[in-house]
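Can you read through this structure? Questions will come right after.
Missing here is one protein chain; the remaining ones are kept as they sit in the complex.
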Amino acid sequence: MATLNRSNRPLPWMVFGVGGFLVAFFFPVHIFIYGIALPLGWLPTPSYRSTLELVHYPITRIYLGILLVMAFWHAAYRLRDTVCDAFAMRQVDTIVAAACFAFALAGSIATIVALWAVP
Amino acid sequence: MPQYRQFQYKAYQPVMSPYWYFDRWPYLKFMLREMSSIFVGWFAVVILLQLNALVSGPTAYANFQHWMATPPVFIVNILSFVFICFHAITWFMLVPRVVARQVLQRPSPDVLSAAPNFGIWLVASVVVALFALRVI
Partner (left out) sequence: MADTIILEVARFSPERDSQIGYQTFEVPLRSDWMVLDALNYIKDNIDGSLTFRWSCRMGICGSCGMMVNGVPKLTCETLIAQFAPGPVRIEPLEHFPVVKDLVIDMDVFLEKLQKVRPWIVRKDDRLPAREFLQTPAQLEAFHQYSLCINCMLCYAACPVFGLDQDFVGPAALALAERYNLDSRDQGAPERTDVLSQHDGIWDCTVVGECSTVCPKGVDPSLAIQQYKLTATKEWFKTWLLPWGNK
């Protein structure tokens, strides 16, 4: 059966593609607000209570869950190729891939656990 | 192998430098684009830490906010912003072109297929910002 020779990359590639869009659409604004604008005091910092309230909404948790899990797998897919290309390590691709996808799996589990813990 | 080959002189086999991406700007640009993945991973972890801090209570969250303002973290965040914007722009210029061709069955100009993405990017950013700053 010839199909056995075919790569199973379509599945991770699909996730990489969707994750690439989500990261491109939503990450810049997250970094800008929490990483740049609020630490510099460019914008009024919302109170702790109101921010906690925000993650109470199921919609916020679904949004964060999908965004983070996809971002982890997107990063892992690309990081694998980057490490292999940047250090000419294509011959140890399996090890690099395992390390990257283990990171993504750990990140995904941590995301679900963290969102579960929200009161 | 054809028989005449045994009488041929050995060809020179080129070796690729492991630092090939410093040779030309397009290659370096490619490598920088791919390196955005490091920063995506970094900031995904930051959002996780933020969530944990938020759930752990006001003191933990204040500590997190203080940590975000420390110079090393702040610099990495600035870098993340630059790299991920670079990722977004290159992504929006390339990917829609592929999808558009598949959907429309014919080539479409780069700018035309990329334009809606920049619109969505703007709207998504504004909506997230309004929620994050608790305007709504």
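The first chain written gets the first letter, and so on, giving A and B; residue counts start at 1 in each chain.
The rule we apply is simple: a residue touches a chain if its C-beta (ideal position, glycine included) is under 8 Å from a C-beta of that chain, and two chains touch if they have at least 3 such contacts.
Everything numeric here is computed off the predicted structure, so don't read it as measured data.
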Per the touch definition above, residue among A:Leu40, A:Ile62 or A:Ala88 touching the missing chain: A:Ala88
Residues in chain A touching the chain absent from view: 2-3, 5-11, 13-14, 81, 84-85, 88, 90
Positions on chain B contacted by the hidden chain, ascending: 8-14, 16, 20-21, 23-24, 26-27, 30, 34, 94-95, 97-99, 101-102, 105-107
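Just so it is clear, only the chains that are shown with their structure count from here on.
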Chain A-chain B separation of Cα centroids, rounded to whole Å: 11
Chain A to chain B touching residues, read off their complex: 17, 20-21, 23-36, 38-39, 43-48, 50-52, 54-55, 60, 64, 68, 71-72, 74-79, 81-82, 85-88, 103, 107, 110-111, 114-115, 117-119
Chain B to chain A touching residues, read off their complex: 16, 18, 21, 31, 34-38, 40-41, 43-48, 50-52, 54-55, 58, 61-62, 65, 68-69, 74, 77-78, 80-81, 84-85, 87-88, 91-92, 95, 117, 120-121, 124-125, 128-129, 131-134
